[in-house]
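The other protein chains are all here in position, but one chain of the complex has been omitted.
What follows is chain A.
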Amino acid sequence: MSRIVAGPFNRVEGDLEIALDIQNGKVDSAEVNSTLYRGFEQIMLGKAPLDALVYTPRICGICSVTQSVAAARALADCMGIEMPRNGQLATNLILANENMTDLLTHFYLFFMPDFARDLYADKPWFAEISNRFKATSGSATAVMLPARAVFLHLMGLMAGKWPHTLTIQPDGSARAIDRAERIRVVTIISAFRKFLESELFGDNLDTINSLSSIDELNAWQASKSWDHSDFTRFLHISEELELHKLGKGPGNFLSYGAYPLTEGHLFAPGQLIKGKRTDVTISAVTEDHAHSWLTPLSAPVNPMQGETTPDLDNDNAYSWCKSPRLDNHVMETGAIARQMLNRNPLIEALVAANGANVHSRIVARLLELASVIPAMQTWAKAIDPSAPFRHETKLPDSARGIGLVEAARGSLGHWIEIKKGKISQYQIVAPTSWNFSPRDSFGIPGALEQALEGAPVRPGETEPVAVQHIVRSFDPCMACTVH
């Protein structure tokens, strides 16, 4: 047995270190260390409740709107209100704009460049992939960055700027858009759709969204040359490198449900534990500090009772991240979990075949890009510029609330308690806190820790490339993880 301390990892939104015990050319066990502590949960105490809308987006520059929405929903829960329809539509559009930008950024800038590494130079596909995806110099970056920037004009119009907006309020959107602006929003989304259809998928999104089985996906792939589009390029190298055998997750999935309107979510919420689907039992969410540099707890607690006090004397600790569990189970969250809970037939088939793995996680993300963009087009057209965007509502002096939302990378929750007009409790459980948690008090490894077990390590590798593929397949956000 030998040990490697790998890090720092980049293209993970923040800093990350992983200790790997290696045996017989494979990872035997892994310890995932989120290396940065900032203390938002302590900063929030004693603040005016609405100030959460200023502070919490600044937890993260890539999930900024998601943090806004979680805070707004936690405050709305305190108020016991629902946004007017325009507010819901605007929130969905702004959030989807961030999430779709994230899925795009993750695929092109964070995940694919690892296949352009020189260690793959002997592969027949290398010249094409390297030319397309090489970090900073690849041809994809040159077309993707401008398309990304123009897509984010939706933020300029509907949210002032990105990241870090204050437009999203508990009781609606503070930016009513007029008729001309609504048309510009429709146009921005249509233009981005064209980019996805020409560069990423090489086909109409409706066709991509109609693929409902592995056979149909294979048939679609077979009908194109392997270098037809970025999706076919990925499918080809995934096949060649057998990415479906890498990074199998814990098999339990959590989604708080994404893009709600009064009549329901675009992607249904739920939990899937040991094959059993139910509604999310939010009261069964707990966090413990058994392996975190935090003052120990006598038992795992629900975030409403959660505590956050740094303590470097915890000898069992190896991360600043807490260990969130759902009814004591390790959960995987993210696009694949959302699509499992929403019963996307292709994703269900991929997971039935080989579980959540590097291949199925990426396919789930790309399918989500294909399916959310048409929904955005519908939401934009549904905005009624003559109807209200916000119903101003006063906060109660004392209340408790929970705000749940899906970031691109998974389930985010804010737990707030207000006493005498001030925040008396604020706890945040972020997507990558679930996925990259350390071991819990039962010694059960977190989702990434489990996914890394068995990963191949080539002789002499210090940051094994298989480990890098697995880590980045989760689209981690280390800034959110500890906060």
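General observations
Following the convention adopted for this analysis, a residue touches a chain if its C-beta (ideal position, glycine included) is under 8 Å from a C-beta of that chain, and two chains touch if they have at least 3 such contacts; residues count from 1.
By definition in this document, contacts and distances are computed from a predicted model.
Of the names listed as "Aldehyde dehydrogenase family protein", "Serine kinase", "hydrogenase (acceptor)" or "Ferritin-like domain-containing protein", the one that matches the UniProt record for the absent chain is "hydrogenase (acceptor)".
Contact with the chain that does not appear here is found for just one residue of A:A127, A:V150 or A:A353, A:V150. From the set A:G46, A:P124, A:G275 or A:G443, the residue in touch with the chain omitted from the display is A:G46, counting the whole complex. Although one chain is hidden here, its contacts on chain A can still be listed: residues 5-11, 13-17, 33, 35-39, 42-48, 50-51, 54-55, 58-62, 64, 105, 109-110, 113-114, 116-117, 134-137, 141-142, 145-146, 148-150, 152-167, 169, 172-176, 178, 310, 312, 385-386, 388-390, 392, 462-463, 468, 479.
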